[in-house]
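Take this structure, written in structure tokens, and hold onto it; I'll ask about it next.
One chain of protein is taken out of this complex; the other chains stay put.
All chains are identified by letter, namely A, B and C, in their written order; residue positions are counted from 1 within each chain.
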Amino acid sequence: MSKGTVVLAYSGGLDTSCILVWLKEQGYDVITYLANIGQDEDFEAARKKAESLGAKKVFIEDLRTEFVEHFIWPAVQANAVYEDRYLLGTAVARPCIARRQVEIARREGAQFVSHGATGKGNDQIRFELTCYALYPEVKIIAPWRIPEFYNRFRGRTDLMEYAKEHGIPVPVTPRAPWSMDANLMHISYESGILENPKVSSQCLIKGNIIHHFFIFNPYFIPAGVPVKVTNMNDGISKTTALDIFSYLNEIGGKHGVGRIDIVENRFIGMKSRGIYETPGGTVLLKAHLDIETFTMDKEVRRIKQGLGIKFSELVYNGFWYSPECDFVRHCIAKSQENVEGKVQLSVFKGQVYILGRESPKSLYNEELVSMDVQGDYDPCDASGFIRINAVRLREHHRLQGLSSTKQ
Amino acid sequence: MSKGTVVLAYSGGLDTSCILVWLKEQGYDVITYLANIGQDEDFEAARKKAESLGAKKVFIEDLRTEFVEHFIWPAVQANAVYEDRYLLGTAVARPCIARRQVEIARREGAQFVSHGATGKGNDQIRFELTCYALYPEVKIIAPWRIPEFYNRFRGRTDLMEYAKEHGIPVPVTPRAPWSMDANLMHISYESGILENPKVSSQCLIKGNIIHHFFIFNPYFIPAGVPVKVTNMNDGISKTTALDIFSYLNEIGGKHGVGRIDIVENRFIGMKSRGIYETPGGTVLLKAHLDIETFTMDKEVRRIKQGLGIKFSELVYNGFWYSPECDFVRHCIAKSQENVEGKVQLSVFKGQVYILGRESPKSLYNEELVSMDVQGDYDPCDASGFIRINAVRLREHHRLQGLSSTKQ
Amino acid sequence: MSKGTVVLAYSGGLDTSCILVWLKEQGYDVITYLANIGQDEDFEAARKKAESLGAKKVFIEDLRTEFVEHFIWPAVQANAVYEDRYLLGTAVARPCIARRQVEIARREGAQFVSHGATGKGNDQIRFELTCYALYPEVKIIAPWRIPEFYNRFRGRTDLMEYAKEHGIPVPVTPRAPWSMDANLMHISYESGILENPKVSSQCLIKGNIIHHFFIFNPYFIPAGVPVKVTNMNDGISKTTALDIFSYLNEIGGKHGVGRIDIVENRFIGMKSRGIYETPGGTVLLKAHLDIETFTMDKEVRRIKQGLGIKFSELVYNGFWYSPECDFVRHCIAKSQENVEGKVQLSVFKGQVYILGRESPKSLYNEELVSMDVQGDYDPCDASGFIRINAVRLREHHRLQGLSSTKQ
Partner (left out) sequence: MSKGTVVLAYSGGLDTSCILVWLKEQGYDVITYLANIGQDEDFEAARKKAESLGAKKVFIEDLRTEFVEHFIWPAVQANAVYEDRYLLGTAVARPCIARRQVEIARREGAQFVSHGATGKGNDQIRFELTCYALYPEVKIIAPWRIPEFYNRFRGRTDLMEYAKEHGIPVPVTPRAPWSMDANLMHISYESGILENPKVSSQCLIKGNIIHHFFIFNPYFIPAGVPVKVTNMNDGISKTTALDIFSYLNEIGGKHGVGRIDIVENRFIGMKSRGIYETPGGTVLLKAHLDIETFTMDKEVRRIKQGLGIKFSELVYNGFWYSPECDFVRHCIAKSQENVEGKVQLSVFKGQVYILGRESPKSLYNEELVSMDVQGDYDPCDASGFIRINAVRLREHHRLQGLSSTKQ
């Protein structure tokens, strides 16, 4: 008799294929679920593989548009960057994937969900917090945290052997000395030889970076979300979320934009090293930052900057579906009401250069700021402003009795 | 009879030469003071010019080393960036310049200081808050905020005429359609045609960017301060503060590193547009960020990140010499105690790529984080960690009565 | 010929009466405006006085309900407290008063507004920022900052003399050795002998504090706003905003609730001393805090706490009408969506004791938290939670090489 039904997040690779078979061995019915979030994958081959390994049902879901619109766009609005550098390409994908997994589990009456994420990483947390938040009664099977499983499969060799024994096709191409993961938003490289933080990542820098100058305009309309990108060299425009993001990825990728090698702090308290490429995300981060500062009040910006940092931490740690992340997203969206305009930028040899911007909602007042005209501004006011700001500083100095004794 | 003695921050240019003469006309004795903070200037010519225009005394002070050690280094420790983009190249120079000006004023018994900063900008505030903080009784003469002055000199033509009348040498080279300011830390371009934020700054991008790959190691030792840089291509090393920074400027500058076109929010509440080049500062920002994350505890880092943002705002607004900025600098310096190590990076076509890092003080534990070895870590713990983190999320879901009705 | 029309915020007292006459002397037409925000005042006498002194028009406006609903309620939602102690009783009143003043000025075609606030205080800023924000072209006449005025009126004696000369009725009762200001939200005592921070404020403590135990229930419904208060001793209920607040003031006042003696930091950088009584506000602060923590998610609460502190600073500094305060108020209001419930409390001898609370929206789960039943909670999870939280701490200890050498 079946122990119940499991919806397994299935990649088609060796690990999750072994998990599929192992779950069946343990007495579960297994439904596989594979999300298309823009990775380079032969989805039909994965479908056949899952069926041949005994999946009761196979779901392959194209989430690309909702990934861009519901997950990447809020990150763009937030200028989301974790620890000053990481653009969260993996972190924003996880709640998108897990949400659909939970929907399938509910629809199919499955009490269990499972995944192949390791026990030391962030992804297990991101998957599972989403599952618990949206399906609190769900039971989660995380084989890499179950002693019977991880003691049996202590390395790749064990998986390969198990695969051979159970008719699981094994990869024939030699394995890279690191692991790689990709989705629409980024490519990540980690593990293997890269676990030594001193080992140079130079080998990962692509040689064929294009050198010609390339200018284009991402447009933003309310609220802080890209709606059009135009290549100023050839006039090509893109207007759907998926097309815009894919096109920026393509152009940015060719020019080597948005590549970083970092050590980051995982939620569980370890430091880990990752190399990431986020071309389209990097272009949009810079463009959005520019139009946002152009149109948003200074003090609103300061408060919103703090909320954006909070948002980034929440998303990194897996709390996309949480009351506080809902709240922060709401506040950030509110702040974007006037973030609208057009940014001219170039992508050139790995760099994104902002060249100019315009907006119907700008708070920039050329006459007010001009060095050549006075505008509605009395320079004498600045004297009072400065002297009042100095009241406190002079008192502090007075207290220290330094006026007469020190410069 | 003299109204008293003024120490005038003198640049040798048209504006401050006119101010010098005008102050004399008003009945002041004028001491000129010109700080060398790394700008490209003929200091001896400026000395002669000041003397010929009737300066009572002329001070030319080489502040380059103290500028790097006492002002740029703290900004490096803080990862100081204003509004996510501006590295504060002008803002950190101002308190350095004004501090010496006040020292001279005290030493020379001058009751007044004066400067040529305009009435709409940040620099007037940065100069004057420093003066008031260090010399509370000082009186400040800011001609561009005095109606008699600014109504008389309504444009460059008025200054030129006044110069001719008073024997002030006038510039013969044609003027760029923007104004430019430089110091060791950065070059800024603003005003003129750039006041239109839509006007492309592409004209300012240098053509001759070098394309060969360039790798070098900034070293940091306690506390988060660079002490050595080595070019891995040719083995050249630099070890003094000024040499390190100048060398990084030279290399970074050749490769077009650290160039930005931004709109920023001035302290007085206007938005203004600036184009900045901060080559050495950008290299060090990236290198310091990397070694800091590598060696600093995650939660200390979060708190320190907030302090760094605060520091940046304070410095931008002119509060370098304030009790709160003293306090924040102290806290940041404390956080740097273990920030020590070596970063390998390349400067390539406008980009700084971090390639690897090592440190005797790293909290990175290769065994702990490895995907291949378990280390002193029980993956089962993660299950409890996740479930406890989900307690709150499940309660929230329960409250919303969504468990059974929504996925 | 008239220089134009001024709308003067008129209190009926000596200072603003003199200002009224002085403005007329200067050639202005003067409209007086007196807001009823709950202070103890003979409004009709003030009307007659203004008319007799030559006011062109006299406006007396009852703003009590809008003061409670639009200004005090948002402060309650925010748990607004400045510098940990001050409940902002004056600060929330100022934008309420100035908003109507500006409305009158616009309606009456007046280009000027005027007030009697001193040049060292916060109120001048609160009034004027509101005016500039809502009526940017307005011109402000602040006599206490105009040398011709303040040099003429150097003390109370000068005002008295001027009053006698100009037929302004002068107060006959002796003046208290401090100044006092009152509105619906609080009474403040400051200046005079209280300017010495060491002088005891004991003289201001009321003797006749009622000692019987008093229990009542403020109700909150969405969103965090009081809608009903019931006295459990006698069954009396109040249900309009003004009645609720006035009733809590009456009861709280009798019991000496909410009295503080503080030194605070003014926006302009001075420290000043104030003694405040905020009875109703203090009761509501405690009640709201309680029901908020009861119904709001922990992490939302943390973020909202930061926003509340920001709100308090903004309001204190006079930025009620600013883009950032609009933004913060919006975010805080959003956070209040589930803040609904009933708090039982007693007011007793100067103290507000919370005794219990209930809510249909509580996240409190009695079964989950109970020491006696396990509920849907596995205590083993806590082991993993703790060990994962300790990963970082153990690494830190390891790095310090202290494991074997120190306890």
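By our rule, a residue touches a chain if its C-beta (ideal position, glycine included) is under 8 Å from a C-beta of that chain, and two chains touch if they have at least 3 such contacts.
Keep in mind it's a predicted model, so treat the numbers as computed, not measured.
Within the entire complex, contacts from the absent chain reach the displayed chains A, B, C. Of the candidate positions C:201, C:278 or C:338, contact with the unshown chain belongs to C:201.
One of B:192, B:323 or B:375 touches the chain omitted from the figure, and that residue is B:323.
One of C:268, C:307 or C:332 touches the chain omitted from the figure, and that residue is C:268. For chain C, the list of residues touching the undisplayed chain reads 79, 83-85, 99, 102-103, 106-107, 118-120, 124-125, 128-129, 132-137, 142, 144-145, 147, 150, 155, 179, 191, 195-202, 205, 209, 211, 215, 256, 259-266, 268-273, 289-290, 293-294, 298, 301-302, 305, 309, 313, 318-319, 321-323, 344, 346, 348-351, 353-358, 362-366, 368-372, 377, 379-380, 382-383, 385-387, 389-390, 392-394, 396-398, 403, 407.
Counting over the whole complex, chain A has residues 297-299, 338, 361-363, 365, 368, 376-378, 380-385, 387-389, 391-392, 394-396, 398-399 touching the chain that is not drawn. Residue-level contact of chain B with the missing chain is found at 268-270, 297, 299-300, 302-304, 306-307, 310, 319, 322-324, 327-328, 330-331, 334-335, 388-393, 395.
To be clear about the criterion, only the chains that are shown with their structure count from here on.
Taken as a contact graph, with one node per protein chain and an edge wherever two chains touch, the assembly is complete, since every chain touches every other chain. The two sequence copies chain B and chain C touch through a face in which the numbers common to both exceed half of the numbers used overall. Inter-chain centre distance (chain A to chain C, centres taken as mean C-alpha positions): 43 Å.
One finds 30 Å separating the Cα centroids of chain A and chain B. Centre-to-centre, using mean CA coordinates, chain B is 40 Å away from chain C. Listed for chain A are residues 268-270, 302, 319, 322-323, 389-390, 392-393, each touching two or more other chains.
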